[in-house]
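Below is one structure; the comments refer to it alone.
With one protein chain withheld, the remaining protein chains of the complex are depicted in position.
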Amino acid sequence: MEGLDAVVVGGGLAGLAAAYRLAKDGLSVILFERGDHPGSKSMTGGRLYLEPVRPYLPELWEDAPLERMVTKERVTAMAEGASVTFEFTSEGLRRPQPHSWTVLRSPFDRWFGEKVAEVGGFVIPQRKVTDLLKEDGKVVGVVAEGEEIPAQVVILADGVLSPLGEKAGLRGPLDPRYAAVGFKEVIRLEQGEIEKRFGLREGEGLAHLFFGSITKGVFGGGFLYTNRESLSLGLVVGIEAFAERLPAEMPELLEEFKARPEVAPLIEGGELLEYSAHLIPEGAHRMVKRLYGDGVLLAGDAAGFALNHGITVRGMDFALASGALAAQAVKEAKERGDFSTGSLARYEELLKGSFVLKDMEAFGHTSEVLAHERLYDRYPYFLCSLAEELFRVGAGPKEKISRTLWRFAKDLLLDSKTWKDLWRMREL
Amino acid sequence: MEIVVLVKRVPDSEAQVQVKPDGSGVTVEERYGMNFFDSLAVEEALRIKEKFGGRVTAISLGPSQSVEVLRTAIAMGVDDAILLEEEALLGGDEYATARALAAGVKTLPYDLVLCGREAFDDSSGVVGPVVAQFLGIPSVTMVTKVEVEPEQRKVKVEREAEGGRELIEAPLPALLTAQKGLNEPRVPPVMGVVKAMKAQIKKLDLGSLGLGPEEVGQKGAKLEVLRYIEPPKRRAVKYIKGEPPEMVKELIELLKTEAKAL
Amino acid sequence: MAGIWVYAEHHDGKLKKVTFELLGKGRELAQGRGEELGAILLGKDLDPLAEELSPYADRVHCLESPLLEVYNCDAFLEALSSFSAERNPSMIMAGATYQARDLFPALAGRLQKGIVVDCLGVELADGGRFLLRKPIYGGKALVEVAFKEEPQLVLVRPRTFPPAEPRSERAEVSKEQIEIDPTKVRLKVLEVMKTAGEKVDITEADVIVCGGRGLKDPENFKLLEELAEVLGGVVGATRAVVDAGWRPQEDQVGKSGKTVSPNLYFAVGLSGAVHHVMGMDTSKVVVAINRDPMAPIFQYADYGLVADLFQVLPLLAEELKKELGK
Partner (left out) sequence: MKVEEKLALGFFRTDDRSHIVLDQEACRACDPKVCLKICPAGLYSISEETGEVVVEYAGCLECGTCLLACPKGAIRWEYPRGGYGVQYRYG
């Protein structure tokens, strides 16, 4: 094809959104995916916050294979042998539009790939982009396992490790401080059984996060999402924190989590369908020097766009929006006939005007707060011990509630560190 | 050389296959591609063309998604692709399928017809030789080497046979089925894939094949499918533990007494 | 009625074992339908073979011609198609061998009849109908089919049925001198290259010891050969090992090689890729030896040894030698 406008590397959400928008706007685009189809290397916990994304990809969602709309949120603080759970549900989570959905990325991204093809984008699976074509420092295409593919511009959506982002000089290698590994099981359960077990209406779903002793003092937590006919159950664990302590073998952590009395009954009778793992950027935007260069742009996880806010964990919405905005910048660059660094600077402008960089800037330091180990041992322990005192009726006389609260706060919580932690929490 | 290659869309060998509880059919995971042995046939056709010139046409019979494998053939380099597509053509046995494919081949000039030794899904290896019979040409199966002599109107092939190989000469036109070892199929270039995605795939219906609905598909089949059955399950593996000497002793004991295999 | 025929394939003056397996099953089917059981031989100077078949069949049809001396698809097709068109048997069974898989599909085309290849079961149902069972999708499912018309051409996977017992009655041998029009024999067999020597055909072996990459070096196949020898079996190989040039193509078990179903199958140092499993999953007893506990081959094995093959194999050969008194 003479004069290919754009090559997109990576069939995840950022790459697919970029290719979709480009093709839809009439640009010629090839998307490369190294797996059998888009989605075959993708993995999420997974919940997609669709609401922020709609303005950027308004027309797309009618027949999307979304699993369940999340109408029930749960957070559980886990200590050894005890836990405290908070549950929230509201009509606001349903109306006017459901704000978030559970998803399984393999079918979801595969569907998205078909959408890209429908609007005229070329999705080429089973092809790994191994290098960038460069001319006088300018990116002029890609090399796919020996074959050179020239293009006006290359959008790198090659994932959290982004080997090509490094080759383009846009970012450094991922630092273990800024990454966590998420790993999970997809467990089959009958549709009706899920609704019964979790008290859900048809098509509605639960998002359940866990933190505390399950990660043995290491930054991270557990999650459970209900899909249409399965559960996604897994853990997220900070790489550096884990490597420093090595508190267990990683696969064992999940087994112990599953064996917890809070979890075991929820997955009972389920059949394991798949075991998967993926890295998650946690503050990895620090690795990124620039979001664009001469003839090249960085989007999605590759750009470090993800936010773990403790109780909301986001990444896919950032990926979709940044991909769509990269496409927008490329489209404008094509109109100007200029794909140089200066012209592509528009991408950053667009990102700054969107929730992507606004939220990244506002909350970009939350990972440091969350990395604090007291969140994973002392505070869950406090909550659970307090609850125990409040709820348990023992042999002796019962204390006044106010007194219990004061005693606990004094013994377990009130020290200079706590105040420091509280001060830091304002970041959230 | 005018070469026709027959290609089939089949599930990946790793695709999950489940027999429906009522035995009326099977559910196959959406993971399809060109039959491996057919890709050897396409590659060989392209190599012959590159040497002697001519045209290569790929033909497939199947549901409309079969255009995917025809696009793969185009991406690899074939000149034309034809899909035999009509509801009546589907659901037939190898015989009925071969009859329709032969009618498709007959719409073209041909010196050589190539196909895979068998398709992954039914593993029969019947369609090729039956097509040859409908065309009235000789067939050689399981070929691992092909040398065409266009001037002499003949082809010399090596085929895998009982206890070794046979060297066979056939006059052209002839039909050959490809066995592993014939060649290494090329990975289509990216631009070839792009070109293939835009290429026009010709469609032939029953009328243009000169066949009636009773001659093809389920009606034209010589076999009737009664039911699909779950394969018998092997009982769960028994792990033999311990140090190698104990393992060996226990294995021999089990093979003798339990499995009665010694 | 011309009855049920078994195609008696022979090489170098020896009948293939599968012929006797089919004569056993054929006897049961022929009795069930009140038909004659025939064996059909093609070649030259067939008397000794006819004699050997005599205790197993009611009739041995010998189709003799100088053109049938060496297997040639065209010549065999001419002879077999004209003879069966004349006699109209209800069924012709053959082993799913290289030769039959070359000849019988062409025969089906010539006679305009159906054919079932790689059968794993043939049963006589009420009403005299044959029900045939064959694997599809590499053995992930089976399909049961029946013919709409006769003759029915059926190729059966070798070692599916036990071999027939000889009977005291002898078959009637009918010799047919077949005229084959030489102009119809378009193929020329220029050369037959035997590479396997005197080795037992792997599809006929009782015991197969199959090795993969875990053997690490072609030299190490000696260990498999020793074990195979003690058990009177043969050595097989995976695709990876054949592709690497460690073992000849004819040893390859799997989708692009041979389909086997021995009594006892040792899978040694091989992972059990789907392609391989497709070629051996009807083996009666499977023993897997692999250091990697997650090797998929264990899912297809009866007995699993998570162990170092270099320690286990010599011990196993030695112990079996004692056990079997060799």
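For clarity, chains are labelled A, B and C in written order, and residue numbers in each chain start from 1.
As a working rule, a residue touches a chain if its C-beta (ideal position, glycine included) is under 8 Å from a C-beta of that chain, and two chains touch if they have at least 3 such contacts.
Only a predicted model underlies this, so the values are computations on that prediction, with no experimental measurement involved.
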Hidden partner chain, touching residue among A:A64, A:A82, A:L133 or A:A248: A:A248
Residue among C:A8, C:A273 or C:A317 that touches the chain left out of view: C:A273
Touching residue (missing chain; options A:T44, A:S83 or A:S354): A:T44
Per the touch definition above, residue among A:S28, A:T76 or A:S230 touching the missing chain: A:S230
Contact set of chain A toward the excluded chain (per top definition): 34-36, 39-44, 104-109, 125-128, 144-145, 160-161, 163, 174-176, 179, 181, 183, 185-186, 230, 239-240, 242-243, 246, 248-251, 254-255, 272-279
Contact footprint on chain C, counting only the chain that is left out: 240, 271, 273, 292-294, 296, 299, 308
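Simple rule for what comes next: only the chains that are shown with their structure count from here on.
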Chains contacting each of chain A and chain C, listed by label: B
Chain pair showing more contacts of the two, A-B and B-C: B-C
Chain whose average C-alpha position is farthest from chain A's own: C
Where chain A and chain C are represented by their mean Cα positions, the distance between them in whole Å: 55
Residues of chain B that touch chain A when the two form their complex: 12, 31, 187, 189-191, 193-195, 197
Residue numbers on chain B that touch chain C, as the complex places them: 11, 13-19, 26, 28, 36-37, 93-95, 98, 120-134, 138-142, 144, 156, 159-171, 174, 179-181, 221-231, 234-235, 237-241, 244-245, 247-249, 251-252, 254-256, 259, 261-262
Residue numbers on chain A that touch chain B, as the complex places them: 1, 30, 36, 117, 122, 124, 127, 144-145, 147, 149
